[in-house]
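The complex is shown incomplete by one protein chain, all other protein chains being positioned as in the whole.
Right, chain A next:
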Amino acid sequence: MENTTHFGFKDVATQDKQGMVRSVFDSVANKYDLMNDVLSFGAHRLWKHYTIATSNVKAGDKVLDIAGGTGDLARAFAMKVGDTGQVVLSDINAAMLGEGRKNLINRGVPGVAFVQLSGEQIPFSDNTFDCVSIAFGLRNVTDKDQCIGEMYRVLKPGGCLLILEFSKTDIALLEKFYDFYSFNVMPQLGKIIANDEESYQYLAESIRKHPDQETLKQMVLDAGFGTCEYHNLSGGIVALHKGIKV
């Protein structure tokens, strides 16, 4: 089929995917943080902590978080860049961005700008940011190469790209457990806690359709990054790809 893409395990018209992803996140927005903690047993906090630690972001830097949702990374980056730096929390989805804004304001985090945008068309000039991050967002983007290309464009020379995303584990036993958990437990928990089985079924499926570590690394290099390395976390269930614009 031409002009189709995947939405979880389904093939859908390319132009429809963005709207379908939007409905998923409209639906999960107000329970997103709770579900994240429950579904990952809190591990997402450690994965994000590792991402921040490896970012090499320092005081005075400009950081853009794409698909930033409820603002976990933006909050941590804001602490690192301090008063002299700037963090932009962005997301395509108004409901998720609204939750992010609420979270950051409630926690008294200053100096963060909120921008609704798609990672496929970033409305900032070339060479603007010292670091651009996207956590658990890339698999939802329709044209991933376009998104990585845009992140490359807005990074300064020497800037750092961070992609935190579910990936492929090569530990057979872990894979079995993970498959069972994703397709049986996750949607059921989604039903019980968020009254939304379908969205969590999509989230589980979209993880399986996402490129594996080596494929994603090649995509980052193809976008122009001079170097890209990845670190597997939790046995490869999650991987952090780090590209540098050199």
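Just so we're on the same page, contacts are C-beta pairs under 8 Å (C-beta built on N, C-alpha and C of every residue); 3 or more make two chains touch, one makes a residue touch a chain; residues count from 1.
In this text, contacts and distances are computed from a predicted model.
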Chain not displayed: protein name in its UniProt record ("Carbon-monoxide dehydrogenase medium subunit", "FAD-dependent oxidoreductase", "SCP2 domain-containing protein" or "ABC transporter ATP-binding protein"): "SCP2 domain-containing protein"
Full-complex contact with the absent chain, from A:56, A:84, A:121 or A:195: A:56
Selected residue (touches chain absent from view) among A:147, A:160, A:194 or A:219: A:160
Candidates A:65, A:91 or A:130 - the one touching the absent chain: A:130
Sites on chain A contacted by the missing partner chain, in the whole complex: 50, 53-54, 56, 58-59, 130, 156-160, 221, 226-229, 231, 242, 244, 246
